[in-house]
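Data first, discussion second: the structure below is written as structure tokens.
All protein chains but one are shown in place.
Chain IDs A and B follow the sequence of writing; residue 1 opens each chain.
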Amino acid sequence: MTSHELPHPIRQTPFFTKGTIVLAILAGLGVAAYLYRMIAGLEASTNLNDQYPWGIWIAIDVATGVALAAGGFTTAALADIFHKERYHVIVRPALLTAMLGYTFVVIGLLADLGRYYNVWHPMLPSMWQGDSVLFEVGICVMIYLTVLYIEFLPIVVERFKGRVNLPGILGIFNDLIESFLTIADRTLGRFISLFIIAGVVLSCLHQSSLGTLMLIAPTKMHPLWYTSISPLLFLLSAIAVGFPMVMFESILASKSFKLKPETSVLASLARYVPVLLGVYCAIKVVDLAMRDAWGYVFDGSFESIMWLIEMVGGILIPMILLSSEKFRNSVRWLFVSSALVIVLGVALNRINVFLVAYTPLYPDGVYIPSIFEVMVTVGLISGLVLVYRLLVMNFPIISGEESGPDRGRRLTKTPIAQEVRQGN
Amino acid sequence: MKRILLTCLVLGALTLMLAPLTSLGQRPMSAHPELDHVDLDCSSCHSCEEPTIQEPCLKACPRHAAMQKTGQHQLSEAPDTIMLAEIADQFQPVRFNHKLHAEMAEMGQDCATCHHYSPEDEIPPCKECHGGEANPTNLRQPSLKGAYHRQCLSCHREWSHDTKCVVCHLPAEGSGVVAMGYDSTDIIGISHPVITEPEKKVYHTPYEEGPVVTFYHKEHIELFDLRCVDCHQEENCSYCHDLQKPAQLAKSQEEVHAMCNNCHLNDACSKCHDTKERPGFTHASTGWELGRYHQGLDCRACHPTGKRISRLSNDCVACHGGWNQENFDHAVTGLRLDELHQMMECEDCHVDLQFTQTPDCTGCHDDGRTAEFAPPGDWINE
Partner (left out) sequence: MAINRRNFFKLAAAGSTALAVGKAHADDSGLTVDCSDNYGVLVDTAVCIGCRRCELACDQEHTKSGRPPESFDDKSVYEKHRRPNKDAFTVVNEFADPAKPDDKYTMKVQCMHCNDPACASACLVGALRKDAAGPVVYEEWRCIGCRYCMVACPFQIPTYEYDKALEPRVRKCTFCYERITEEGQMPACVAICPNEALTFGTRQRLLEVAHYRIKSHPERYVDHVYGEKEAGGTSWMYLAPAEFAHTELPRLDHSAIPTLTETIQHGIFKSFLPPLALYGLLGLIMHSTREKKDRSEESSNHD
């Protein structure tokens, strides 16, 4: 394989396969549930109530979504700031994940907001409320999303500059867009580093602040997760999950597009993961010890079991697995046992903090998400995958080379791939 | 630091802006502006130099000391009944029976049960100290409304568990306040929980000729449509609630008979006294057993005069004077008249309208028939 291969649109697979049709159906159901929520309101569509004001739309769509989009900034830091050049092949997929991830976070958030049409209020200086952690998260996410779009612009320029040809009546915008792309091309190169660094700083800020959010409810939070270093833990876990998420996607994409997995890049990337996880795990354990909260770990409650699954399943096991070179070099082990497990582990952590750890003072039953909540969440994830696939097939994002029909064992290039690369 | 300063400035500015809106916004010049007109220094009430909210180091209140020297007041000094009419626009005046309450209070701390300030010369009425509205400068003192309600409700609700306004306040005419269907002049109406009246009471008296008095309590209420207070007049709580029942034990013969004598003053002793227990009331004991039509009637349908049930004539026409052959359906008696007999006047058969006696057929028929063997129609089988 050649890691210097340039990114190119992946064209040789059809957009619709069995899998994508299932995803499209799920996404369609999600859209329907989303519209139902907008028309009928939260009471009809969700199981949220005065005891449980936040449900899976916040815990999964927003909190987990932001955490799993962390690959964008960790990869950018590694490749563009620390200049580990060999990782450049995964920068664009990671950037796309982050961009789409945050976009869908915002879409998911809009479903949860009672007055979604007021979502722009935090941008007005007259509304600023600097004491609010959520304000900081909101502002950072808004700016970071803009930064992500700016970072993505060069890819659009690369694909469409000099080739803008909108169909039909939209053709009148051709010149305008063309000149915009030209200006972007000329200026972006000079300033893109500023945006990349800004992206990393913004990420650090709001990733950690997400961990501060629940600290405002000391009496409602379970002591296993209520710690004043929660922001640090959120940041560390976001950094730790960044690479596994990139690995997860990269392998998934190469399987789906029948590309050869970037095994060596991913294996070498995987070396960082046990270290990052180890730091996260160590701080978590030390913090627990310092707070004298060990008693809660083994009290057999639902919370303690969830905490143990999160710690053992999501951190310790993948840490041990990825410490072994043998496992790191196996695509299957990288994918299933490590990347997937870590991703699920961090997702579980977010769900634990926002849902499991939260006990209302006067509970009146337990919160179980409604069918519509699940439909929207599943629909958003499906939609994200579909849009990801669509963009990868139309923009120069993945630089992998196509493998033969026997799934990445052979190194020969298909004629289509060559054609595509010539086209670039 | 800046934030704190800014907050202080904003809070300060807002306070200044709001201050003119109400006197409460201003900081008091002294700790107790309500005492400004009284000639007191701090040491009159506080034993330490710098009293704080948490540690006010209060001395015994001089007024409390005055209360200890409660003058000996006689019940006769106070009116028997006090009308509380401060909110007459919404409710009828509350009729407060001071005498009754004072008697009840004898079981407690006498006057001090309610009167927390009883100087030697004269006990002032509540409203002399307690104003019509809450006093913003002296939050310790309840307004007249609060003072009254606390006095009444703190005891009343204990046994009634009822706090509805209309229990004491009858709505005034045109006030828009809806009455709740209480009879507030009866005991049960006045916040008393439901009393389960006894079915029957058997008294064993020292009267030798008839030592046993059987009193059917429930029956009496139903027969004579009585309210509690019709008999239990001027009874204080101790009548029922004092376990020792000293009041009952000490009753004189007059007092024992007083309640019955409200109605039975002119009756002979044997009206109540007997040698053994008596059965309860049945209408047959009056000499007239009620038939199937009269059984379902309320007593008052026939005896409308109320408390004193008058003896009625057995003659049907005494009540049913308006019946004639045209509006009376003879079939209800069980005998449907044939067409011929339907045309006849009532008294053609029922001589002198004596319906209880056998009808007479001889007015028309001379064959000696009787209605029993030759009915003037068909018997309706039931």
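As a convention for this text, contacts are C-beta pairs under 8 Å (C-beta built on N, C-alpha and C of every residue); 3 or more make two chains touch, one makes a residue touch a chain.
Remember, predicted model here, so these are calculated numbers, not experimental data.
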Selected from A:10, A:164, A:181 or A:205 as touching the chain missing from the view: A:205
Which residue among A:179, A:193, A:301 or A:324 touches the omitted chain? A:193
Decide which residue listed in A:6, A:113 or A:371 touches the omitted chain of the complex. A:113
Contact set of chain B toward the excluded chain (per top definition): 3, 7, 10-11, 14-15, 18, 21-22, 24-25, 27, 53-54, 56, 58, 61, 134, 136, 139-140, 142-143, 145-146, 149-150, 153-154, 157, 161, 163-165, 178, 180
In the full complex, which residues of chain A touch the absent chain? 38-44, 46, 48-51, 53-54, 77, 80-86, 112-116, 118-119, 121-122, 127-136, 138, 193, 196-198, 200-201, 204-205, 208-209, 212-220, 228-229, 231-232, 235-236, 272, 275, 279, 283, 358, 360-362, 364
